[in-house]
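Excluded from the complex is one protein chain; the other protein chains are retained at their positions.
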Amino acid sequence: MTNHWNDIANSDCVMAIGSNPAENHPAAFGHITIAQDRGAKLISIDPRFTRTSAKADVYAPLRSGTDIAFINGMIKYVLDDIDNNPDNYNMTYITEYTNAPYLVNPDYKGPADLEGLFSGYAGVSNEAENSKRKYNKSTWQYQKDATGVPIRDMTLQDPNCVFQLMKKHVARYTPEKVNAVCGTPVATFLEVCHTFAATGQKGKSGTILYAMGTTQHTYGTQNIRSYCLLQLLLANIGIAGGGINAMRGESNVQGSTDHCLLFHILPGYLKVPVDADATLADYLKRITPTSSDPLSLNWWKNTNKYVVSLLKAWYGDNATKDNDFGLHYLPKMESGKDYSHISLFEAMNDGIIKGLMCWGQNPAVGGPNSNQERAAMDKLDWMVVTDLWKTETAEFWKRPDADTANINTEVFLLPAKNSWEKEGSVTNSSRWMQWRYKASDGPGEAEDDLWMTDQLAKRLMKLYAEEGGPSAESITKMDWNYGAGHPDVHAVAKEINGYDLTTGKLMNSFANLTADGSTSSGNWLYCNSYVEPEAEPDAPIPGNRSSRRSLEDGPFNIGLYSRWAWCWPVNRRIIYNRAAVDLDGNPWDEEHPVVKWNPAAGTSGAWQGDVIDGGGLPMNQGGHYPFIMKSDGHSSLFGAGMAEGPLPEHYEPWETPVDNAMSNQTSNPAFKIWHPNEHGTSDKYPIVCSTYRVCEQWQGGQMTRNMPWVIEAQPEAFVEMSEELAAEKNIANGEKVIVESARGKVNVVALVTKRYKPFQMNGKSVHQVGVVWHWGYTGLSTGDSANLLTPHVGDANTMIPEYKAFLVDVKKV
Amino acid sequence: MSLNRRDFIKASGATVGGALLLGAMGESVALASPIKPIPLKKQIGETTTICPYDGSGCGFLVAAENGKVVNIEGDPEHPVNRGAACAKGASLRQLSADNPWRLSKVLYRAPAGNEWEEKEWDWALDKIARNIKTTRDASFIETDGKGNVVNRTEAIANLGGSALDNEECYLICKLNRALGVVYLEHHARL
Amino acid sequence: MAEKAILYDATKCTACRGCQVACKQWNENDEFIPTIQNGVNSTNRGSYENPIDLSPQTWLKMRFTEVEPSGGKLRWLFTRQACMHCTDAGCVRVCPNGSLYHHELGFVAYNKDTCTGCGYCIDACPFSVPRYTRNIITGFAKMDKCTFCTSQGLDRIAEGIEPACVKTCPPKALRYGNRNDLVAEAKSRVQVLKLKGYSGANLYGENELGGLHVMYILEDSPDVYGLPVDPQISGLTAAWQNVVQPVGWAAGGLMVAVLGLNWLVARRAGVNKETK
Partner (left out) sequence: MTINKVEKYRKPIRILHWTHAFSFVILFLTGLVLFIPALGFLAEDGWTRFAHRIVAVIFVVAPVIYSILDPSALVRGLKQAFSWDKDDLSWVKAAPRYYFTGNEKGMPPQGAMNTGQKAWWLIVIIFGVMFAITGMMMWKGTASASISQWLVLIHDISLIVTGTMFLLHIYLVIFHPKMKGSWDAMASGKISVEYAKAHHGKWYNEITKGKGKGS
């Protein structure tokens, strides 16, 4: 989230797309209700009429996987409206804060010219060979002056400027095309445009709330980018009540991501070393962005400080300048190789992976194409699962079709403690790090995962010290001292924050981290969270800012709650807040100012309000550009870093019942296809299917399917379908049906509802159904998981699997 | 605390009943027998916590007696939820140690085994550490084909965990990277 | 004391069912559900609405209704189904021993320990709320329904805390407070809704059955939500208290009087004892 939960109440228009906050973030939905009480409009865009839609002022149906067409249509509406009513928009924001005026290489060509492709594609349209499914991005670069600074046309008139390129790009997305792609009625689409575009005015704010409905596509990252583009054109990033807000689905998916339990990054979003990084210098050179523009702060230029401080936290005194601070103790991944979830299970299936450790995750239900993922586990030598329950993953050898006697995997199922049976912190969607305490005992011999990790580390360190082994020092040289008995969670939290190694004091800010080995920080983003007691004496745990409980509304009374818990980075509650003010530092929205330059404060003026992004002076006084995490300081309407194109272009999902109405390029030209043979076609599987969750159950269900109260509320897996489809298939509400895809089939209850309607797309009618995916074969309530149906294909940039749009057929049992 | 509800009402009921027999026979409307207020038999809660479900980060209050959870409800001071709780949040008490389906013992499934066996922690942790070492050492790549020092193993994978605390995630990351694990993934990818 | 009430704003409710579960949590309706071979004895009937009905273990449940007038917009309406805490309460009228009674704050409180299990309240409720489980042979039974969180030892009201359902409601669709204040607040909310285009918006329960202590703000006629438009105490319910019992007393009393008179008269008249 760029903003935070409470801030939604400040919004004038809330657009929920690819998300269903009333059902999946129900308690936080209260802030939307407050906004609505203030007169804000709620827009719900969803293939299915949800509980969020039931509360929305405007509901627009769209076929699963067509967000880009929809949003590009909205962007076209906004750009057309800017031509006619520029006063209704914040043109200063667009020209000064985004890369709209940047000139792009004149050789750049877009889908309007190249039938759905961008310039530089290695293959041809609908290329099948994975090695050719990628772009040479050289034509996507900016034109730069002699000093290396990008050239800008502040009038936005140059045909090669991003603004004009974007205009040309989206011109094809007329309301009629939107209808042809998305199935959204034209009038409804225009109502959405008109309602949300009204937030483009100075002083008005609109927020986009998204979740997995956005990301879990072969072009999920581009979906998000399309939202960003819209929000930047409406000047909604950085302001109160604005932003684009990813609503996280798990209590600590934000924190676990910040600490980077992901193959490609190290804690604090530092890119992992690869084989070619022979030295620390090589590594840093590769991963540190540069900028020649003196007005761009380019915050990531500090990468070296964060990397060295991380290595000091991990290897302590064993990390020295001479050994590149222990960089080579760490694994280096093969350049260009993907080690993400899908690849991981493919490698397991191929017998490469022999051992799996699984901490509270349940891929046997939650993984895509889970029949295959379950079968891959058969090939493991050993598996360790820590959980509260006997999950499907831990009992994969008991699954209905398992050949148990021939599965030679050793399985260790370790009983874990739940969140209030131990102490530690979690980070919510708002980036708030909040401390939790031990409140009760766990069952029997259950232990917390911190203890288990500590025990394993201690035993492994001992084994390697005694017996040696390849790169044994990677393990034995670790700085691992959290106490002899139960590890001290506060010691870990402090290590994450980091120390000034000269004084031994806790660091107060990542701004003071150094690259010379004199500071440590396990995660630079969390530096400032756990400080010396005298720096935060009033917190319930002095020094531990995540334990704070002050209910002061915060500066300007916009509900920042700056002294409630702690928020990364450096307690900044709304990121990119430099964009919330004009060039003089005055807020666009006087009613809800986030920050404000007060020339009278201090000796030469000072910022007031939220923790200012990057400090310095207002831009008119020579201050830097507002988007400090971007190397050029401007927010990107045009994103050359993307795999499938610098501007979002509509492609159909891998499996689609229709041709792409925008071009001949059917699907995303840049994502990897693992199993072409598992591709379902519309002659056999004519119905679009999506998977999702409901309020009463949770994720893979391992938690809630052992909880009688919620099982009672939502007892069985179901497939929702329209009355029209049910009539066609002669299916009665409440009866069991089979939903089948090219990968598998599920047996679930038919829930026939008015809330699904066949999509009417330019005369063609397409049915969509939806299956909840919470169920599996263990626990108190069992049933088929919808992920038996989902394919092993992922987003071209992040490899997030496609869970939301694929093809099925529905049959009576 | 140990005031028993039924005993209490039996005692008071007898008194009320006696009075009725003696004096109330002629009255046309029954005397109500309202329950006598007694102190709450469970605390609302004193330990704050954060909901383990979605990323809203709602606050809750856990009340426990002798280490046993008796009540969990929303933390009225928490700015995100102001005491509120959805169906899952409201059901948190069933996630406590009292839930008979919670795991309370280390379980082990031997190769080709049909059932779980209960084991001791020490035995399991030693065996897991040994398994990790065996697999790691057998698969470890110190230098790749081009002579680069890479120090990785592709034979061990690690999944999880968005359900864990930050400190746990951090240590799991630290340990795995020290082991040379590159197949390091979790829920955020899904 | 000022009467208290709950105000339920159906137009704000998202049917997350926090209230449905919080009610069970607080009131300890937490028997683990019996299982059939490790599966739960509860099925999806093609609706989000579960469990099927109120029960002694379920005092509050959400009702889901899909409404789509031809040519009009689809709406998904949510309603709370639980005791309405009537002022003129059928259950209180028929309860043989005052186990159901009006709390001094107006709502219908319940003393489960004194419940005889007769089930009269179940038949007398115009909203079909009370439920009991009954041993079919012995007839042993205890009724259950929402107690406004005033059950013995679990009395939130006495502690000055709002009922569990109200506290847990994320969009604050449930409010607890002085009934008069809530009525005023609800009326202004109804006006707001009318301005927003919900011409049928109305406050349900202000005057129904002498005034309910659970009032609903609805965007449409109550019957669309499955609520009785003009709930009434049935003639039979009224008759039990107002006719049958007095007639019974009268008949019995009259007979005793006549017999007493006969005894006196017969003695005075010196009616001979029958010779044997």
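As written, the chain order gives the labels A, B and C, with residue 1 at the start of each chain.
The rule we apply is simple: a contact is a pair of C-beta atoms (placed from the backbone, for glycine too) under 8 Å apart; a residue touches a chain by one contact, two chains touch by 3 or more.
Given the structure is predicted, the values throughout are model-derived calculations rather than measurements.
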item	value
Contact with the hidden chain (one of C:Ile52, C:Ala184 or C:Val247)	C:Val247
Identified contact with the non-displayed chain, of C:Gly98, C:Gly153, C:Gly177 or C:Pro228	C:Gly98
Given C:Ser128, C:Asn180, C:Ser199 or C:Gln232, the one touching the chain that is not displayed	C:Ser128
Touching residues (missing chain, whole complex) on chain C	96-99, 113-120, 122-125, 128, 134, 136-141, 234, 236-237, 239-240, 244-245, 247-248, 251-252, 254-256, 259, 262-263, 265-267, 269-276
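By definition in this document, only the chains that are shown with their structure count from here on.
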item	value
Pair of chains joined by more contacts [C-beta pairs], A-B or B-C	A-B
Between chain C and chain A, distance of the C-alpha-averaged centres to the nearest whole Å	47
Whole-Å gap between the CA centroids of chain B and chain C	35
Rounded Å distance, chain A centre to chain B centre (Cα mean)	26
Of all residues in chain A, the ones touching two or more other chains	26-28, 30, 695-696, 708-710, 713, 780
Junction residues of chain B, two or more chains touched	74, 81, 84-87, 89-91, 94
Complex contacts: residues of chain B adjacent to chain C	3, 5-6, 8-10, 13, 30-42, 44, 71-74, 76, 81, 83-87, 89-91, 93-94, 100
Chain B to chain A touching residues, read off their complex	47-59, 62, 64, 67-69, 74, 77, 79-82, 84-91, 94-99, 101-114, 116, 121, 124-133, 135-140, 142, 144, 146, 148-190
List of chain C residues in touch with chain B within their complex	16-22, 25-26, 30, 32, 95-99, 101-103, 109, 111, 113-114, 150-156, 158-159, 161, 164, 167-170, 172
